[in-house]
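As structure tokens, the structure follows; a few thoughts come after it.
Shown here: the complex without one of its protein chains, the others still in place.
The chains carry the letters A and B, assigned in the order they are written, with residues numbered from 1 in each.
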Amino acid sequence: MAGRAMWKGYIHFGDTSVPVKLHTAIKEERIQFHLLHKRDHVRLRQQMVCAYEKKPTPTEAQVKAFEVEEGKYIIVDPEELEQAAPESSRTIEVHEFVEIDQIDPIFFDRAYYLEPDASSREYNALVGALKEMEVEAVCTWTMRKRSYLGALQASGKILRLNTLRYADEVIPVKVLELQEVHKIPLSEKELKIGCDLVNQLAAPFQPEKFEDEHQKELRHLIEKKARGEKVVVARPKRLKPTTSDKLLEALEASLKKVA
Amino acid sequence: MSRKIVEISGKRLALSNLEKDLYPSYGFTKAHILEYYRRIAQFILPHLRDRALTLKRYPEGVEKEPFFEKRCPSHRPPWVKTAEIRLDDGEPMTMCLVDDLETLMWVANLASLELHVPLAKAASRETPDSVVFDLDPGDGANIIDCARVALILRDLFSQLRLSSYVKTSGKKGLHLYVPLNRKETTFEDTKTFAKAVAEIMQKNYPELVTARMAKKQRETKVFIDWSQNDSAKTMICVYSLRGGEKPVVSFPLAWEELEESVGQNDPEKLQVMYSEAVSKAEKNGDLFQDVIVKKQKLPHL
Partner (left out) sequence: MRKSRSDRTPSRSPSVRGDEISPHGIWSGTISFSLVAIPVQLVKAVETGRVSFRMLHSEDYSPLARKMFCPSGEKIVTPEETIRGYEIEPDKYIEITEEELESVSPERSRTIEIVEFIDMKEVDSIYYDHPYYLVPLKGGEKSYRLLVEVMQRTNKAGLAKFVLGEREYFVAVKSRDGALALFTLHYSKEILPHEDILPKEEKVEAEHKSRMKKSIKKMMADFNPEKYADERREKIMELIKKKTKEKAPVEAPEVEVEEGESPADLVAALEKSMRKVKKNR
């Protein structure tokens, strides 16, 4: 279930205004571990420690600061930060519409469901329009004292809001310095077999096929240890890299294997 | 607010707030400060030249909060020379270069009592021109203890055939310089050397010296701060005023003066006021001149 609404507002563009409620769309479940003291298995607490005294510093003696240069700080009061919070508003302001697939997936952050608030009329019209035109809306809004950028999408009968990362948060590929790699020549044969191989292994996207097996096995391990059974430790294996002189050979063997 | 337009070497400069008392308990005004820097200019300028200046401004006087200004103020006159310094984060910053009297006067007029410079010139930011030992007395120690440490260091360096020079910090400590002036030197070299020296001093004079920064360890001892040998750090320039209670100057001393003050156990002798600074410099010349010209090589690096 999508659960309780976490925020309420209006989608706005032109003379359209659609009242909506926001629900989280993702719920992650993970096995939770704790850090313990080796000696007596007591659960440890995290505390802030002063670099000098090596002793915990009580919360009231902690101040928030921004480092302007090495070792020099500007102290910022909580009230000042409060003032920097964007003005709260109830509007999801649409700035433009873009064709679906134009947004590089690297920008997608987190998805939320939108539920119609009060009437569904405008809501349904917008779902229909977005679907028929195959577009999504780029919009901004303020929620919990933060400003968000997002993509408003139609999915089935509902609207979704996917938060987007800001452009300056994405690290460009050129930082990776792959220029030398790009200069390595590839033969047409290698490329052809490579493409054939990819096409041989092509399948529709069926996410349900993938499950977190590791968590299940981890639970088994914990149960085993809890019963006092011995656990055998297996070493992870590293595969031998396919070097450039063996690449064609490996590709040909692969193609034979899948064909 | 008083304003006075002066002309230096054909360049016009507006001086403001001349009667503002910047050392209130001493009655030392902005006019006094400009006068001090004008008279000391021929001595201080060679040590400021080509180095990116960090201003420490006291617009409300020494009893109020000063602020550091690395960026050369954008309202600078067009004739102020600047250098583009690329900081660690890659962002270039325009910093002032003080090469002439008019720029020095302009800087002093900003109530920048303290002039801080790096050990390297702006054009060769990774090449320190000297190794520096910042001798800082902990609680319970004083400048005479620093002088004792400085004298041992002088002897140690002379064993290594290195000349060294000393100046007062203008606060509680002393600064000892070993000139290098060789383009091969790196901050890694100078820091390694300074740290090894600090440690050997601590080992041999554990009652007098510490090489550790922690406050507790500094009590009753002289802390040899070797970490100043870093491209990101600056030192108070020799002949600069300090923003203390009185208009005291960071001033070079002859080794004999240091020996004398240790003999007489007179810490007061190691406080050089602005007036004394001008007359001493005019009489003895620049005792720190070698620091920027003498070429020496660090051993075993």
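Keep in mind that, in the parts below, a residue touches a chain if its C-beta (ideal position, glycine included) is under 8 Å from a C-beta of that chain, and two chains touch if they have at least 3 such contacts.
The structure presented is a predicted model; accordingly, all values stated were derived computationally and were not measured.
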| item | value |
| --- | --- |
| Contacting the left-out chain in the complete assembly, out of B:14, B:123 or B:200 | B:200 |
| Candidate in contact with the missing chain, chosen from B:230, B:260 or B:286 | B:230 |
| Residues in chain B touching the chain absent from view | 65-68, 88-91, 152, 155-156, 159-160, 188, 191-193, 195-197, 199-200, 204, 212-215, 225, 227, 230, 299-301 |
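Here is the rule we go by: only the chains that are shown with their structure count from here on.
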| item | value |
| --- | --- |
| Chain centre separation in whole Å, for chain B relative to chain A (CA means) | 51 |
